[in-house]
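What you see is the complex with one protein chain gone and the rest in place.
Residue numbering begins at 1 within each chain, and the chains themselves are lettered A and B in the order written.
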Amino acid sequence: MDQKEWPLWEVFIRSRNGLDHKHCGSVHATDARMALQAARNVFTRRQEGVSIWVVRGDHIVASDPDAKPEMFDPMEDKIYRHPTFYKLPDEVDYM
Amino acid sequence: MYTQAIDIPNKQQDTQAKQPLSDKEIGYQAEFDARIANGEVVEPKDWMPEAYRKTLIRQISQHAHSEIVGMLPEGNWITRAPTLKRKAILLAKVQDEGGHGLYLYAAAETLGVSRDELIEALHAGRAKYSSIFNYPTVTWADIGVIGWLVDGAAIMNQIPLCRCSYGPYARAMVRICKEESFHQRQGFDLLLTMMRGTQAQRDMVQDAVNRWWWPSLMMFGPHDSQSQHGEQSMRWGIKRISNDELRQKFIDATVPQAAVLGVTLPDARLELNEATGHYAHGEIDWDEFWNVVNGHGQCNRERLAERVQAWEDGAWVREAALAYAAKE
Partner (left out) sequence: MTYFTLNAGAMTPHLEYRLRIADNALILGQRLSEWCGHAPVLEEDLALANIALDLIGQARLLLTHVGVLENKGRDEDQLAFLRNEHEYRNVTLVELPNGDFAATVLRNFLFSAFQTQLWQALQMSTDTELAAIAAKSLKEARYHQRHSGEWVIRLGDGTQESHTRSQAALDRLWPYTAELFSESPVDDAAARDGLGPAWISLQPAWSQAVLPVLEEATLKIPVPSPFRSRGKFGVHSEHFGHLLTEMQYLQRAYPGGTW
């Protein structure tokens, strides 16, 4: 590492079993162990977590905002994927 | 409030030449404007006007700097806290403030600037922080008054920011607001306990209130009429309520609290207007306001010097951590 700044790590916390890890912010650290400890010290002081993931910021691959149209718009007209598309008689609408 | 200086003219920003937008950018601008108009949220990597990005960096980092510098006046009393419970509470509170600074730096970093750059700007005197922290904490009662008045004022401004247009900033503010309410409550509790104590303790509290009341009102910034960027920031959903409105709201909430404590607020002109339901009040000493903002308050030099010292003293530690990581 020839940079002079500490790398950025993104932090994901699972607040309790049954839930997903959720992104909650970032910390600076020079290695993964330090990042985990920093995340623990910063983000779990009020018992907000049972599990922590840290990922170096430059390891995250994000979708291109410019590509939003082709990535996400095509889902718009496939509403038959949603249950509400189907109108059923009241007696069986619980399905 | 921790962002009061957003309203103060920034010579740098104002003299920047405006580049004409390309066709693509005109499209983006329209999208951005629509998003703002619909009350939708802007996320990192979404296109945004340069002025929006710069304003956000300035506001968020100023807020972050305020939290960090704010650790110093309160940190001043941790080793002298009068009971173990109060020591733990104060340490946890100051730690929270460090954490808030951290969340805010992280939010600012999503806008393409690094934490180190922001810190460098603070240390070089190019970035501002809330001038309330340029006042000294000379007695233990100051700690209670800071919790009651300073954090009370901060909360008033922070809640609307939870709905601001920039996602990472809004989310940081939600996290901060959750943690902040204990800050005000512990301050009020501290003062109430002292007011029920000895006469010497009651005198200490009143003296602290006398010194911190007006600076707390100054936290809300200049009058709206003097406020330069207020309008633009409001349009962008970065700033949601006017300075004067917030200040009035704060006064109206605080006067009854002072009565519960049994302290007198040092303003002979405080009086409830039955018709409006608002308290009339005296005029702020704007000379003092501008003096402190411009670097001539009681602690401006010391606060910055202390932060610079801590940073410089820590350079070898930061370098060592990097060197070790490179060896792995």
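Keep this in mind: contacts are C-beta pairs under 8 Å (C-beta built on N, C-alpha and C of every residue); 3 or more make two chains touch, one makes a residue touch a chain.
Note that this is a predicted model, so its numbers are computed, not measured.
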Contact residue for the chain not shown (choose from B:Met194, B:Met218 or B:Leu246): B:Met194
Option from B:Pro82, B:Gly112 or B:Gly282 whose C-beta touches the chain left out: B:Pro82
Chain A, residues in touch with the chain not shown (by the definition above): 6, 27-30, 33-34, 37-38, 41-42, 45
In chain B, positions touching the absent partner: 68, 71-72, 75, 78-88, 91-92, 94-95, 98-99, 101-102, 105, 140, 190, 193-194, 196-198, 200-201, 306, 309-311, 313-321, 323-324, 327
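Keep in mind that, in the parts below, only the chains that are shown with their structure count from here on.
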Centroid distance [mean C-alpha coordinates] between chain B and chain A, Å: 29
Chain B residues within the chain A interface of the complex: 45-47, 95, 99, 102-103, 106, 109, 114-116, 172, 175, 179, 318-319, 321-322, 324-326, 328
Chain A - residues contacting chain B, complex: 1-6, 8, 24-28, 30-31, 34, 42, 45-46, 62, 65
